[in-house]
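Of the protein chains in this complex, all but one are displayed in their positions.
In order of appearance the chains are A and B, and numbering begins at 1 in each one.
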Amino acid sequence: MSIDTIEGTHPAPGAEETGKAPVLEVTDLRVTFRGFNSNPDVTAVRGVSYRVHRGEVLGIVGESGSGKSVSSMAAMGLLPDHASITGSVRLHGEEILSLDDRAMARKRGKVISMVFQDPLSGLTPVYTVGDQLAEAVTTHDKKTPKAKARERAVELLDLVGIPNPENRYRSFPHEFSGGMRQRVMIAMAMANNPDVIICDEPTTALDVTIQAQILELLRAAQRETGAAIVMITHDLGVVAGFVDRLLVMYAGRPVEMGSVDEIYYGSRMPYTMGLLGAVPRMDLERQGALVPIKGNPPSLTDLPPGCPFAPRCPIARPECEMAEPELLQVGEQPSAETIRATSEEAGHAPAQVKDTGERRVACIRSGEIDSNAWTAQDIYPVPDIAEFEGYSSDREQRADMLRVRDLIKHHPLMKGAVLKRRVGTVYAVDGLDFDIREGETLALVGESGCGKSSTLMEIMGLDEPQRGSVEVMGRDVSTLSKADRFALRKDMQIVFQDPMSSLDPRMTVFDIIAEPLATHKVPQEEITRRVYELVGLVGLDPEHVTRFPAEFSGGQRQRIGIARALALEPKLLVLDEPVSALDVSIQAGVINLLEELQAELGLAYLFVAHDLSVVRHIADRVAVMYLGRIVEIGDTDSIYNRPSHPYTQALLSAIPVPDPEKERGRAHIVLDGDLPSPANPPSGCRFRTRCQKFLTLSAQDQEQCTNTEPQILPANGGDQGTACHFAEGREGVR
Amino acid sequence: MSTSTDTPTQGTEGQAPTVSPAPSRFKDILHQLLGTRRVIIGLVMLAVLALVAFLGPLISAWGVSERDYLNMLQGPTPEHWFGTNRTGQDIFTQATAGLQKSLLIGLLVALISTVVAALVGAFAGYFGGFTDRVLMWIADLALVLPSFVILAILSQHFMGASGWLILVVLLGGLSWMVTSKMVRGMTISLREREYIHAARFMGAPPRKIILRHILPNMSSLLIADATIMVSTAIIGETALSYFGLGVQPPDISLGIVIADGADFATTAPWMFLFPTVLLVLLVLAVNMIGDGLRDALDPATKSRR
Partner (left out) sequence: MGKFLARRLLNYVVLIFIATSFAYVLAATNLAPRDYFEQMQPPPDPELVDAQLDTLNLNDETPLAQRYATWMSGVLSGDFGQTIQGGSVTDQMLMKAGVTLRLIVVATLLGSFMGVVIGAYAAIRQYRAFDKAATGASFFVLSVPTVVIAIVIQVAAVTANDLLGIQFFRYSGEYTAGFQGEWWEMLINRVYHAILPTLVLALALFATFARYQRNMMLDVLGADFVRTAMAKGLTRRKALFKHALRTAMIPTITYFTFTFGMLVSGATFTEKIYAWQGMGAWLIDSIARQDVHVVAAVSFFMAVTIMVASLLSDLLYAWLDPRVRV
């Protein structure tokens, strides 16, 4: 195989005006997937242009289906055959879109490489991670001796922070955690010191503390290789502190482009403004209701002529629907009259301007927004959410909805698919205490594997726990008769995370919402009345009740799930990550709905989440879980302002804030390693193996952490308790 | 709840007044099926074959076992469309009557085995633990039992007018195991779906969850599998009958007619050719439908087209 000769030798044509050649230049990229079986074609990318220079980080932000991933896959030559791609992709000035697979393969992983979203399925399950990593080296240099490639692979594993790389070389992907697999993927992308690394949602599937590690690693990788990075994400927090320039995509096209600060502090595109307003903020004490963007992104099969965001835009004008606005500098947009005049020319597709580095917006009212200095709150109607006024303001006076005492759930750890056998015990939930009062929201937060879901299942099962007690509405579930248990289910219902799998695809919306009523033998006329009432309550169109779940978007489906949960008029609603599968703009609407329902119906919520920003927005009290135990519990403001457990501190610090300036100034506490296995938790304090505080303690104090399990004790005065021998008040995130 | 009293409260599900006809999933599947050429061809072929099977013996001038002593071992003539065998029986009448029996056997066996497989698999998968171990052990045992031997030993009971029904029950009882394991696997994954949890947490009993949520959600696969089972049963019956261990004379099936003809395959090819072609067409048609159904109904394969 010949070694490519382009590296930094030929200046790219057309690069003179900036004086610096971009490493990667994408111009007017368009991707269409041909439809099979009389399905219509899908145009996923409709004209994307950007350029990245050496050492620069470009962020591409957009919701699912905005075409952000497809455009980068197209640049890598990874799209299937039935995708037709037009435009131009230049790598060091060389056009690579027209290269055949063999020539393109020589570039991939060598000059341009990619880190994908899902590390769990990204590695071939049947080869060792080391061999897969070594393959990245040998593919590009067939002459590399095996031992040499192996050496390099071990070196790379070490570089990305895999402990004990010599031994871990022989591990298979399934033996690695998600975070470690993502490290391997990054090592693979770095293996040949590429000039561009495209990161496609590299941290989306990971927990916050692991996300912080990976972002740190990517920063290091960039320093190490000096590569240009294209960072694709939907998370406005991740990009805020990480990228230099930002490209916002909607419906396959860039709608706004500029430096990070320009966009975060002065967006001139209603979509971007709404997006920023819809994000719950962990760093703001009283954010008020979130900005909901109504409607859903358009289908990419048959777009109407105008601005694709116009149907959802609060300040859309008739002209917006006439022609798609071009990506122009603020103030350069044509006037309404010009648009009316030119829109007569049918088939007017906006020309794509080359990315010249200036700030550009695709909105005909961007000039107006700019001159009036409108913010999201100005242009979007934000609901006013009242507080529920039925309960005593004193928490102690209110009735218990749920009281959990010393709850335990251990299950057997099985091994082997061929020879299945028990090899240990998973201490999924290991002594949990908390209570929820009327009208109150308790958030149970923690990373995956901390036992949140097991706790929910144990509570919802209403069976006698292995140890400890669960009291619902003041009744101990272990004393319930079968009939009592059935009756009690009315008072406590659940909303699930995944709007795809939480509704039976074979049932109509009507039947889904009616199911709990029918199960509890409610008369038929009453069911019908109630279903329509609920449909209105959660903001769905009553005409849609005969449709099937598949015909609804994620947000609507989540509303159906909420309607089903409310059918029996429960007093306590258990919410299992109800918004984590939704896009930001949709998520805001569902969060607002939950808050409205609580205010209207006086519900109590047990809200399980891993997203601490959402939690701060919605919860009254927070319980932080780690390896089956609560490490800190208290009212939301206390926890966020004065976290006293080192884990809570690390967790809060790990979350990126969608505010570039703040984010650049923050010091993140990056925890070491992964969550230990719940089958083999550390002795004493379970967090000590990763604790940043533990490292600073004297040997004697460390011994206490190792030997004695800390109990929850009050901290900071007020409603806050911490399970740490050395708890402290620490200033939270400002 | 005091709110939103202005939402429509009258009308039942069926007559909810303003409801526009929603595109249902069923229509979607139908649309997709009709777009699949294989299914169309298969359905047309099957319809024609069924017509031949049920009308053939009626329009033929000859009875199934009636002998034409003047025309023995004779090729196709206007009198005997498919020719005659060495005892002068009309091949057309025999083949169509055999086709009819083969078709009936295939359908019934598929029905029995699919119902058994669905119930056993769903209960084993949903309950897990002891129930699962017992049911799957039985399935394993049934897999080890040499079904061919059992059928062969019991073949003497297939005599008489309704003897073939015993064959049907046995064939069905010996062919549910693989499907039931598939159903069990799917049930285990469905059991962890959130809508199943939701049903459980609203108090629905397990039997209801299985019948209302689990089985309907794999119905498409069950239908596709049942279709494939039809062809498997037809093939199995043919093979048994070929060795005289299946349908017993004077009852007739395609296997018997083919067995008769096989010895004359070189000297009197019509005796072998016509029934064999009918059999192959029948199995082909059923397979085409089943295969198309599976592609159209299985969400996992949808991405492939």
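Throughout what follows, contacts are C-beta pairs under 8 Å (C-beta built on N, C-alpha and C of every residue); 3 or more make two chains touch, one makes a residue touch a chain.
Note that the structure is predicted; figures quoted are calculated from it, not measured.
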Options A:Leu78, A:Ile385 or A:Met473, residue touching the unrepresented chain: A:Leu78
Sole contact to the chain not displayed, among A:Ala105, A:Met500 or A:Val670: A:Ala105
Touching the absent chain when the full complex is considered, from B:Val44, B:Met72, B:Val134 or B:Ala265: B:Ala265
Residue among A:Gly122, A:Gly266, A:Gly357 or A:Pro383 that touches the chain left out of view: A:Gly122
Among A:Lys20, A:Lys146 or A:His174, the residue in touch with the chain that has been omitted: A:His174
Touching residues (missing chain, whole complex) on chain A: 76, 78, 80, 101-102, 105-110, 113-114, 116, 118, 121-127, 132, 135-136, 139-140, 172, 174, 185, 188-189, 191-192, 415-419, 421
Where the unshown chain meets chain B, residue by residue: 140-141, 143-150, 152-157, 178, 231, 235, 238-239, 242-243, 245, 255, 258, 262, 265-266, 272, 276, 279-280, 283-284, 287-288, 291, 300-301, 303-304
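As a convention for this text, only the chains that are shown with their structure count from here on.
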Residue ranges of chain A touching chain B (in the complex, touch as defined): 36-38, 457, 460-461, 485-486, 489, 493-494, 496-498, 501-506, 508, 510-512, 514-516, 519-520, 524-525, 528-529, 532-533, 535-537, 542-548, 550-551, 561, 564-565, 568-569, 600-601
Contact footprint of chain A on chain B as seen in their complex: 1, 3-13, 16, 18-20, 22-25, 32, 35-36, 193-195, 197-199, 201-204, 208, 213, 216-217, 219, 305
